[in-house]
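In this view, the complex is presented without one of its protein chains, the others remaining in place.
Here is subunit A:
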Amino acid sequence: MADGTSISANLAAPARAAMAPPSGMRKFMRRRSTIAVLMAMPLILLIAGLVIWPAIYAIWLSMLNKRMTQFVGLGNYAFLLKRNTFQLVIFQSCLFAVTAVILKALLGFIVAHLMHNIPGKNQRIWRGLLLVPWVIPLALSTLSWWWLFDPSYSAFNWILNSLGFQSVPWLGVGWNARFAVIAVNVWFGTPFFMIMYLAALKSVPEQLYEAAAIDGAGPVQKLLHVTLPMMRNIIAITVLFSLIVTFADFDIVRILTAGGPQDMTHLFATYAFSVGIQSGDIPLGASVSLFMLPILAVAAFFVLRGVTRRTQEIAA
């Protein structure tokens, strides 16, 4: 650390000296960093226009009253936190995201292993088939699921009935509906994990397993001491990425349950839509969606810090 600061101090001095002479503008234009910034400018402007500006605007919006005539500070946030429905939304979003991501990662990991052990050409076919859920437009496939879950005319209840069981109101009862929403998300998201973990598995050198076998490791120990450590980065990154996407999920809940029954499947995004667009309180909707930010930022910070550390250790 001490080295780092002293080096930057040494570098800063000549740079300042170079800026000092009066023919400043010319020299300034010739400096490499200036040119670099200029050449990156179109992208910077694009990002500023499409990401930073809307984000700032959203923050501004969230601090207005319903008719957007008055600045209310953090009033909307305080109001939300006191509402039972919103507390339910926080709980449901966390439940939904955490459960779905864990299940997706777990299933993806298992399927990737199965896939990895299918020899040669067959593997390509299976891999292609398992990717299907991921490539169908989500809104479309969710509609099929909605039909499958239908109480009177659906395939699931038809099977249950013909086996002699009662029909299940899949989307009509709180916990059933929560389960259904998570199940569809898992169905949709698992292929992503599968393909990422399969690629990671293929990149673990075979000789490490051979060395471990000779060192005395069985299948479980190889998994614990070779596979998992070698895949920790990809696991961390996929989980974080999926956590963000799943937290912000909209389509599945919107189509399957529209947040019902009794708001018991609402997530941040669907609730923000329902409050902001359907009920016309845009500032409140903005504050709902902004609630995701701190939660995700904290998660991202810790995960990415671990990834950086491990990358420095392992990359050879």
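As a working rule, contacts are C-beta pairs under 8 Å (C-beta built on N, C-alpha and C of every residue); 3 or more make two chains touch, one makes a residue touch a chain; residues count from 1.
Keep this in mind: contacts and distances are computed from a predicted model.
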- What does the UniProt entry say the missing chain is called, choosing from "Protein SCO1/2", "Short-chain dehydrogenase", "Oxidoreductase" or "Sn-glycerol-3-phosphate ABC transporter ATP-binding protein UgpC"? "Sn-glycerol-3-phosphate ABC transporter ATP-binding protein UgpC"
- Would you indicate which residue among A:Leu88, A:Leu131, A:Leu148 or A:Leu208 is in contact with the undisplayed chain? A:Leu208
- Candidates A:Asn122, A:Gln221, A:Ser279 or A:Thr308 - the one touching the absent chain: A:Gln221
- Note on the structure: Where subunit A meets the left-out chain, the residues are 205, 207-208, 210-218, 221, 225-226, 229-230, 232, 310, 313-316
